[in-house]
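The complex appears here without one of its protein chains, the remainder shown in place.
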Amino acid sequence: MPLTVPVILGSVRSDRIGIRAARYLIAQLEARGHEAPLVDPAELKLPLPDRMYKEYPPGTAPDELERLAILYRRSDAFLVVTAEYNHGVPPALSNTLDHFLEEYYWRPSAICCYSAGAFGGVRAAMPLRAMLAEMGMPSIPALLPIPRLQNAITEAGTPSEPRLEASAGRFLDELTW
Amino acid sequence: MPLTVPVILGSVRSDRIGIRAARYLIAQLEARGHEAPLVDPAELKLPLPDRMYKEYPPGTAPDELERLAILYRRSDAFLVVTAEYNHGVPPALSNTLDHFLEEYYWRPSAICCYSAGAFGGVRAAMPLRAMLAEMGMPSIPALLPIPRLQNAITEAGTPSEPRLEASAGRFLDELTW
Amino acid sequence: MPLTVPVILGSVRSDRIGIRAARYLIAQLEARGHEAPLVDPAELKLPLPDRMYKEYPPGTAPDELERLAILYRRSDAFLVVTAEYNHGVPPALSNTLDHFLEEYYWRPSAICCYSAGAFGGVRAAMPLRAMLAEMGMPSIPALLPIPRLQNAITEAGTPSEPRLEASAGRFLDELTW
Partner (left out) sequence: MPLTVPVILGSVRSDRIGIRAARYLIAQLEARGHEAPLVDPAELKLPLPDRMYKEYPPGTAPDELERLAILYRRSDAFLVVTAEYNHGVPPALSNTLDHFLEEYYWRPSAICCYSAGAFGGVRAAMPLRAMLAEMGMPSIPALLPIPRLQNAITEAGTPSEPRLEASAGRFLDELTW
């Protein structure tokens, strides 16, 4: 069954490497017949949260929030791609997530974390699990950490090692199951 | 000895109650003879991090980052006032913090967390401890949680209960010691 | 459909109050027609982990591990009742949980946290969410924190306030759904 799985990226840096992980996972999801739209904070340019989407009277929310709400409501699962800033969740990610709440309810989520260094961003994934649970989209057990992402996936989006393909495959199996 | 202790607030909401906790703690610090400037993300309007302060060539960083860097370098300690969003650190706070790193080194920090509900934001304080440690400003053991902040401190900045004054006093004793 | 939901308690103290929360939730689950056996570390007296259950050759594990393995394999969900020790997970709980792994897979879990003080043990619940996810039994979004448990539930197991009954009801609805 084709699913809708938004891929939410958590970085706005111009030289961000995370976009490689997002694009690779989108391609893998699409190859499996799913719809996997990229939710990109660099394009969305959402302000720091003053009002949540649900705090706007119907029809008055900014366009980009309205579009996200429509997308989220028809989604089956969420894939979150996160960097690690100071051992925590990047503000570009929490800011993208925090504008919504009920729209996420009752769907599973999955966490791909990455870093330029050796530990793959796994420290950010831990508080992120707590946040995703509170947001009503508990994360699946499998975690996909990608250390040294700049080497692990080329700019063109090809994994450099078969091991990543295998682990990404199992990760997506678990999410889409 | 008079100290410089920036009070970093982590909310930009127009109806934020956190400003009451920040103002109360600033008044207490000033009453003890310290300098306690408010670092307010609603005024700073820092963008989501593309470049950190240190990634700008000297003299080319935006004014508000330059002023913060000067303040942080001459500071003796940091007081962080945080809400809890979805059991995590609010993006307005991580965004304010993440623009700097070396500027914080070798000073202690302290966490005041608050909520409109019963649990005082203590869940956000836990990952925040890890972030502050990684930023080189480990947090003091004492935590100042303020549940139901809207009742605990009046708009004029007066605590409604003597208990808060006592615990805030011990908290600031520990930070300024 | 009647479910099997082990209730895993995380304290061995002789004067533990957590047993009240465990017994209350067991009674509620049984009233709904489910089987809810208590997993009590004070009775089990499991040693600190040298070998996990799965590291014993078949048939050679200690009796109490063998019985737990049989129970866990036929379970539909797990309910974990945790105190908070130094803002973390009590060793009596992690020790009870860490002896098993694959036996938990593919079932949901739920967290009831409690404290003698005001914050209901919610700080321990956050790293516990990460542990339960890694153990293959991701926790449901709803959390049941019980502050001042010694007053909230009598020794006889009756809640002192209707509010707890309502929130426990919604919590169990979500777990058994």
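To keep things simple, chains are lettered A, B and C as they appear, and every chain counts its residues starting from 1.
Methods note: a contact is a pair of C-beta atoms (placed from the backbone, for glycine too) under 8 Å apart; a residue touches a chain by one contact, two chains touch by 3 or more.
Owing to the predicted nature of the structure, the values given are computational and were not obtained by experimental measurement.
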Interface partners of the hidden chain - shown chains only, full complex considered: A, B, C
Residues of subunit A (touch criterion as defined above) contacting the omitted chain: 87, 118-120, 122-123, 125-127, 145, 147
Residues in subunit B touching the chain absent from view: 105, 126-127, 129-130, 133-141, 143
Subunit C residues that touch the omitted chain in the full complex: 12-14, 41, 48-51, 85-92, 94-95, 97-98, 101, 123, 126-128, 130-131, 133-135
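By our rule, only the chains that are shown with their structure count from here on.
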Inter-centroid spacing, subunit B versus subunit A (mean Cα positions, whole Å): 28
Computed distance of Cα centres, subunit C from subunit B, in Å: 36
Distance from subunit C to subunit A - Cα centre to Cα centre, in angstrom: 31
Residues of subunit B whose C-beta touches two or more other chains: 87, 123, 126-127
